[in-house]
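My questions will all concern the structure given below.
With one protein chain withheld, the remaining protein chains of the complex are depicted in position.
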Amino acid sequence: MSGGTAELLEARDLARSYMMHRGFLGRTTQVRAVDGVSLSLSRGETLGLVGESGCGKSTTARLVLGIEPPDEGAVTFDGTAMPRSGTSNWAALRRRMQMVYQDPLQALDKRLTIGAQVAEPLDIHRIGTSAERRERVAAVMAEVGLQPHHAARHPQSLSGGQRQRAVIARALVTNPDLLVCDEPISALDVSIQALVLNLLMDLQERSGMGMLFVSHDLRAVRQISHRVAVMYLGRIVEEGEPDAVLQDPAHPYAQALVSAIPHPGKTAARVILQGDPPNPANRPSGCAFHPRCPVATATCRTEVPVLKPRRSDGRRVACHVAHGEAAPARAPTMLETC
Amino acid sequence: MLQYLLSRLLRAAVSIVMVVTFVFVVLRMSGDPATVIMGADAPPEAIDAFRKAWGLDQPLWVQYFAFFEAVFSGELGRSMRDGRDVVAVVLERVPSTLALTIPAFFVNIAVGIPAGVYAALHRNSLIDRCVMVMAVTGFAVPSFILAMLLVLIFSVTLGWLPSAGQDSWRNAILPIATMGFGGAALLARFTRSAMLEVLGQSYIRTASAKGLPWSAVVWRHALQNAAIPTITIIGFMLGGLVAGAVVVESVFSWPGVGRLLVVSVANRDLAVVQAVVLMIAMTMVAANMVVDVLYGLVDPRMQGQARAARR
Partner (left out) sequence: MVDATSSPAGTGGSLITRLLSRFATGNRMPLLIVIAILWLVLMLAIAVSADLISPYRFTQMDLRNRLSLPVFMGGSWRHVLGTDELGRDVLSRLITSIRMSLLIAFGATIIGAVIGVTLGFVAAHFRGIVEQAVLALVDFSAAIPFLVLALAVLAFFGNSLVLFVCLLGFHAWERYARIARGLAISGKTHGYAAAVHQLGASPWRLYGRHILPNIASTLIVSMTLAFPEIILLESGLSFLGLGIQPPDTSLGNMVGFGREYLSSAPWIMLAPAFVITVTALCVSLLGDWLRDRLDPTLS
C-alpha cells in the first residue's frame, strides 16, 4: 500500500518523560510516558495506534506533530527533521500536518463562527485571496458533509457529529499530507461514530494523505487502518496487518485486548488481566507487562524484550515468549482454542 | 510546617527587597538624590557629605547595595523642614497613629463580625437588609466624605465633639468612628457570606438533624468554620486601615504618620516620604506574613492556599 519513495513520517526511538509533583512542595517523580517508540508512515497509509488510556498514545501523537519535543529520538517529516515547536519553520509546516481532536467542542473556539474557524488555517498561512478562501471553505465544508448555513453558526449550536465534521474541515482545508486523529470518535454518539469513520476513510482515499489514527476502539482501528501498532506503557509491543494483529495477536497483552471485544454469538473465554493496572510512574522491570502477563517467565522480569519480526511469520512483536526465547510458564492461554 | 514557614519568610523577604528597590528606582529616576533628599538649598558641604555617605560617586550597583545598607541601619537622611533625623521624626508620630488604628481595628471586629453573623442567621429580615445597605454604603462612601459628614453633624450642627486637633480623648472619637465604619461594613459583608456558605453545608444539616440545639450548631460548627475564611481578609483590612489613616488624619488634623506623609508629599520633603513609605511597607509585609502563618496554624489544610484565597 505504501506509495512514494521516501516515507512521509519517520519517528526513531522517541522518548518523553514528565515530572509529576506530589503534594505541597512534595517530591517530584519522573513519569516516562513514551519510552522508545519508533514508527513510520507513508503517503496514503493509515497507521492505527491502540492501547489503554495512559499508555502514551496521545503523547506519541503530539511528539509526531512536533507540538512538544522528544527527550530522546527524532521525528523526520518528508525527509527533513522536525523543527522546534514555536519556530517559524515549525509553524509553516502546520499547513502540511493537521490534527483532529477527541472533544470537538473543546477544540473549537466558542466565540467564532464555524466558517471563520474553518478558514483560519488559510488566514494563518496566507493561502489565496479572500474570494479563493471563501470558495475553498465552502468546498471543504461540503466535502465533510456540512451545510453552507452551518458556516454562520457557533460550535455550541451544532450537534457533536457536526462539530467533529467542522474540526475535520478545518484540518483538511490546507490539503495536508498528514492527518493525526487523536481518539476522533470516542466522544461521539455510537450512531455518529460510523459516519465519521467512513468520512475519514473516504477523505483519505481521495486525498492520499497519510493518517495516524489513535484510538482505544479496536474495531474502529481495524476498519480504518492499513497497519496497526499496539502500545503498552509507552512502548509498541506488537505491530502488523490489522487483520493479523487483531485476529491472531502474538503478544499476550494484545491477546487480552482482543479478547475483550464482545462478539455476538461467540462465547469464548476472555483473558482476564491480573494485577494492578499499569502505572507509568512506577514502571516494572524487564517486560513492563510481566506482572499482569499469564505466561511471564523469569527472563521477562529482568530483560526488556525487543520489537522484532517473529521467525515463523515475520510479525513484529516484543515478547520473549512469542519469540520462543523463553518457555511459557503455563499453557499459552485459551485464546488459541477459540 | 517548617517548610511552610520558610516559604512564607522567603516571600516576605522578596517583598521587602522589592519595596526597597522600588524606592531606590523612584529616587534615582526623579533626579540627583543628594539635592532631592537634602533640598536644593542645603549647604554644599552637607550635600558632599551625603554624596559620600550614600556612595553617589560609585557605580550604580554599588549605590544599590549601599542603599540597602543605609535602609537597614536607619540612615535615611534628614527632614528638610527642621533638619532632624527622619527616622526620629517618623517614630514620634507612630503612637498617635496607633491610638487611632488599634481602636478602629477593634471597632471593625466588634461591629462587623456580630453584624454579619446576625444577618446571616436572620436572612432577609429587616436587620439583614439594614446590614447589607450599610455594608454597600460603607464601600461607596469614601472615608473623607464620611469624615466630613460626621464633622458636619456632630461638630458643626450639634457641637458635641471637636472637629480637629489632639487635645483630649474626645478628639479621637470621630476619626475612630470613620475608620471603624468602613472596615466594619466590609467585614460584615464578608462574614455574612462566609456564614451563609457554611450554613448551607451538609455537616450543618447533619448536626441539626442529629437533634443538637440550633444555638449549639451555630456555636460549635458554623462559627468556627466561617472564622477560617474571615481571618484571610484581616490582612487585607490592615491595608485599608493604613490607607484610611492617611485620609482620616488629614481631615481631622491628627498628628500621625498619615498626616506626616501627606504634608511631606505636599512640601516635597522627600527624605520623610521615603522613610514613611519604607516603614509602612515593611509593617504591611510583616503583618501579612503573621496573618498567613496564623492562618496556617489555624487550618493546616490551607497552607498551600492561604495566599491564593486572600488575593
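The letters A and B name the chains in turn, as written, and every chain counts its residues from 1.
Methods note: a residue touches a chain if its C-beta (ideal position, glycine included) is under 8 Å from a C-beta of that chain, and two chains touch if they have at least 3 such contacts.
Fair warning: this is a prediction, and the values are worked out from it, not measured in the lab.
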item: Displayed chains contacting the withheld chain; value: A, B
item: Selected from B:137, B:201 or B:224 as touching the chain missing from the view; value: B:137
item: Among A:136, A:170, A:226 or A:251, residue touching the chain not depicted; value: A:170
item: Which residue of A:109, A:205 or A:313 touches the chain not shown here; value: A:109
item: Contacts of subunit A with the absent chain, listed as residue ranges; value: 65, 67, 90-95, 98-99, 101, 105-112, 120-121, 124-125, 154-157, 159-160, 167, 170
item: For subunit B, the residues touching the chain missing from this view; value: 11, 14-15, 18-19, 22-23, 26-27, 29-30, 36, 136-137, 139-145, 148-149, 151-152, 156, 239-240, 242-243, 246-247, 250-251, 261-262, 264-266, 268, 270, 273-274, 276-277, 280-281, 284-285, 288, 311
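In this text, only the chains that are shown with their structure count from here on.
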item: Whole-Å separation of chain centres (CA-atom averages), subunit A against subunit B; value: 57
